[in-house]
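Have a look at the structure below, then the notes.
Every protein chain of the complex appears in place save one, which is left out.
Let's look at subunit A:
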Amino acid sequence: MSLLELRKLNKHFGGLHVTNAVDLTLQTGEIHCLIGPNGAGKSTLFRLILGEHHPGSGEIVFAGENITSLKSFARIHRGLSVKFQVPGVFKGLSVRQNLEIALQIRHRGAELEAEIDRLLAFLGLGSEQAQTAGNLSHGQKQWLEIGMAISLKPRLLLLDEPTAGMSPEETHLTGEMVQRLNADGMTVLAIEHDMAFVRQVAQRVTVLHLGQVFAQGSIDEIVADERVAAIYLGQAHA
């Protein structure tokens, strides 16, 4: 069963055709990775899904409902959640308060405090809870924002370059986190450049190039595809 369907999504910025008739279907329960060169339109596609940008034409269907004209916050209520490419934490507030702001939507009182503690442990940020979020390392900010995003118990989690700035060990840990969330029933769409991460988690991969779906398949099929190597992976490995 499909959870998200993008149908012929077009987006122009002035003369720039950033997404060009993008068709993409996500199956419920899968971990799907979106790869492609810088400027391919990956982050823009996320912003279209989230309602921050509106497509010139095309449709977005989520869980059977056409959400193309819904406001962003209403899409979140339907079960979408995101971690942005540039970590969007509340910099001036403590780590704990960041999570509280996300978790207070579903929990109150003592239950809320317990949920914050649980999430801190899951993210490995327990000893950082009193820190101001702006003082965290880049990797920790990524985790904190992932924590906020999953607080909503979304049906579909969008991750835009979740492992940027992380060491290989941290990247692997993040992969395990994503797999645990997926095991609990969360569908995941992740934009990534780190092919080790993609190999670790992805059940399917889509390559976006110049705003168009360029290739789609398992990680092995994508890596073996010479056309993909020519436009993206070749340079990544170079």
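One rule holds in what follows: a residue touches a chain if its C-beta (ideal position, glycine included) is under 8 Å from a C-beta of that chain, and two chains touch if they have at least 3 such contacts; residues count from 1.
Assume contacts and distances are computed from a predicted model.
Colleague: Choose one: "Ferredoxin", "Acetolactate synthase", "Dihydroorotase" or "Branched-chain amino acid transport system permease protein". The correct choice is the protein name in UniProt for the chain not shown.
Modeller: From the choices "Ferredoxin", "Acetolactate synthase", "Dihydroorotase" or "Branched-chain amino acid transport system permease protein", the unshown chain carries the UniProt name "Branched-chain amino acid transport system permease protein".
Colleague: For the full complex, which residue in A:Met148, A:Met166 or A:Met186 touches the chain that was left out?
Modeller: From the options A:Met148, A:Met166 or A:Met186, the contact with the absent chain belongs to A:Met148.
Colleague: Out of A:Ile101, A:Ala121 or A:Ala196, which touches the unshown chain?
Modeller: Checking each option in A:Ile101, A:Ala121 or A:Ala196, the one touching the absent chain turns out to be A:Ile101.
Colleague: Given that one chain is not shown, which residue among A:Ala21, A:Leu93, A:Ala164 or A:Leu210 touches it?
Modeller: A:Leu93
Colleague: Contacts of subunit A with the missing chain: which residues?
Modeller: Residues 50, 52, 71-73, 76-77, 81-82, 84, 88-94, 97, 100-102, 104-105, 109, 145, 148-149, 151-152 of subunit A touch the chain absent from view.
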